[in-house]
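All protein chains but one are shown at their positions in the complex.
Moving on, here comes chain A:
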Amino acid sequence: MDQFSDSGELFAIHNLFYQGAYKEVLDHSTAGYSDSAQLQCRIYKYRAQIALGSATTVIEELEDTEGQAALAAVKALALFKAGEVESSLEIVQELVETAAEDANVQVLGGIVLYLAGKAEDALLLLSQHEDNLAAVALIVQIRLAQNKIDQAAKEVVLAKRWGQDNMLVNLAEAWVDLSLGGDKYQDAFYIYEELTQTPSSSNARTFVGQAIADIQLGRYPEAEDAINSALERDESSSEVLVNAIILFTLLGRDYSQYEETLKAKDPNNAFLTDYEDKSALFDTCAAQYTSLIVE
């Protein structure tokens, strides 16, 4: 039986990690786990640490990863996040050649490759997975980013055959649904609603998802409720703040408070840089017409 499945011993920590409850992942007790599970737990904990911004600590802890492909993959991700792109890619290249069958290598290597702009390499690595839902989710995400929605949808359909009720499959399905639109918006809403209403998965990330589904369905008051729920759970998460700004823009209301928090908290957020880029683009485009202006 797959160890991440509902009955597997890693189910709890796996869910915590994918729900974004990183602090809880770090606090999760691993006592009584089997050896293979212990390793997987360590990986989740390292990844949680990276997610919380302590990539360098992880690098220090993983000084020597000789012979442990999974840990090496974690280290690669940590290095990448710490800005050491070159050494990170070196490790990944080596792992791709030697240990491409390792589930963690696939997922972590896939992330590093994608972040480094090698989406096709990432997909190639990920395609070797065997019933690895994390890899599926990643493939779906990359496919969506490439605007290949039909292929993403295909992945989800395939994964649903064997991964049925797993949260990752559901999430991936929701991503695809929100890209497909139409009736699928309601399906995505149901998925997120189910997650937000289940006590164990009711958190800021899932509420953001629900809010977005509500936005897509044109139900702004409900979306606002969901965003507020998300803010209640985590008022400093960039993901929440970004979407709060978007929602309030749509509502034509003041969002400066969230914008300031976001700028203070995460000045390099893609949303903000994108905004700056567009602002600059506007100025250059507009400049082409200045010659026509006659006061």
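As a convention for this text, contacts are C-beta pairs under 8 Å (C-beta built on N, C-alpha and C of every residue); 3 or more make two chains touch, one makes a residue touch a chain; residues count from 1.
In this text, contacts and distances are computed from a predicted model.
S.K.: Can you match the unshown chain of the complex to its UniProt protein name from these: "RNA polymerase II subunit 5-mediating protein homolog", "Coatomer subunit alpha", "Cytosolic 5'-nucleotidase 1A" or "Vacuolar protein-sorting-associated protein 36"?
M.R.: In UniProt, the chain excluded from the picture bears the name "Coatomer subunit alpha".
S.K.: Among A:C41, A:A69, A:L95 or A:L178, which one is in touch with the chain left out?
M.R.: Checking the options A:C41, A:A69, A:L95 or A:L178, the one contacting the hidden chain is A:L178.
S.K.: Out of A:L26, A:A51 or A:A82, point to the residue that touches the absent chain in the complete complex.
M.R.: Looking across A:L26, A:A51 or A:A82, the contact with the absent chain belongs to A:A51.
S.K.: Pick out the residues on chain A that sit against the missing chain.
M.R.: 6-7, 11-12, 15, 17-18, 20, 22, 47, 50-51, 77, 81, 108, 111, 114-115, 119-120, 134, 137-138, 141, 144-149, 164-165, 167, 174-175, 178-187, 190-191, 193-194, 197-201, 205, 208-209, 212, 215-218, 239, 242-243, 245-246, 249-252, 270-271, 275, 278-279, 281-283, 285-286, 288-290, 292-295
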